[in-house]
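The complex appears here minus one protein chain, its other protein chains still in place.
Let's turn to chain A:
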Amino acid sequence: MKTSSRVLMVVAALSLGLLFLFPMWKIYLKAPQYPEGLEMHIWVNKISGNTESSLQNFNILNHYIGMEPIHAESFKELTIMPYLVIGFIVTGVLVAFIGRRRLVLAWSALLMLGGAVGLLDFYLWLEKFGTNLSPTAPIKVPGMTYVPPLLGSKTLLNFDALSLPGWGSLGVFLAVVISLLIYFLTPKMAKPQEILRPKPTLV
């Protein structure tokens, strides 16, 4: 693999770092009495909002319909995911060192799989929170569930809910796109000598 490809591979691996800088996903709620809106931010390692108290305010609203309170501690995923992401970053950099085209593909595929699992998991917990409602909820609308949209918008009683990926997801997107580009644009045969040559100035 050419030096430029290796550098790109490092970039792909490091772009996953965006997950620690920005939320992966954002859910926006808007209602007549919340003109300023309420935002829930889902990070790779935590759940927050656009303000310090957004989560509390989310939960206050949710308690009317009997939804379980949302806390970061409710999600095991949030303790595991950071390590997975760090794992991908480390292996990505290793792949760049090794410079094998096939490994790039494997890394990319695993990452896509990870992303898909993540999305599925996210969908499942939206489903769980939105449908697993307390039978003693103060407000019960027959047949109503409160699953926010995975992507896009939906009306939930008086709220307009909008769900969109955050900048953190861009990291995953970039990692996949860049690594796939490397795979497809790198010539199949790489000279072994080139692989063995040390590259101390790589990063």
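Just so we're on the same page, a residue touches a chain if its C-beta (ideal position, glycine included) is under 8 Å from a C-beta of that chain, and two chains touch if they have at least 3 such contacts; residues count from 1.
As a convention for this text, contacts and distances are computed from a predicted model.
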The complex's invisible chain, by UniProt name, from "Quinol oxidase polypeptide I", "NtaA/DmoA family FMN-dependent monooxygenase", "Sugar ABC transporter permease" or "Nitrous oxide reductase": "Nitrous oxide reductase"
Given A:N57, A:S74 or A:T91, the one touching the chain that is not displayed: A:N57
Residue of A:L21, A:L94, A:A116 or A:I139 touching the missing chain in the full complex: A:I139
Chain not shown, touching residues in chain A: 36, 52-53, 56-57, 60, 63-64, 138-139
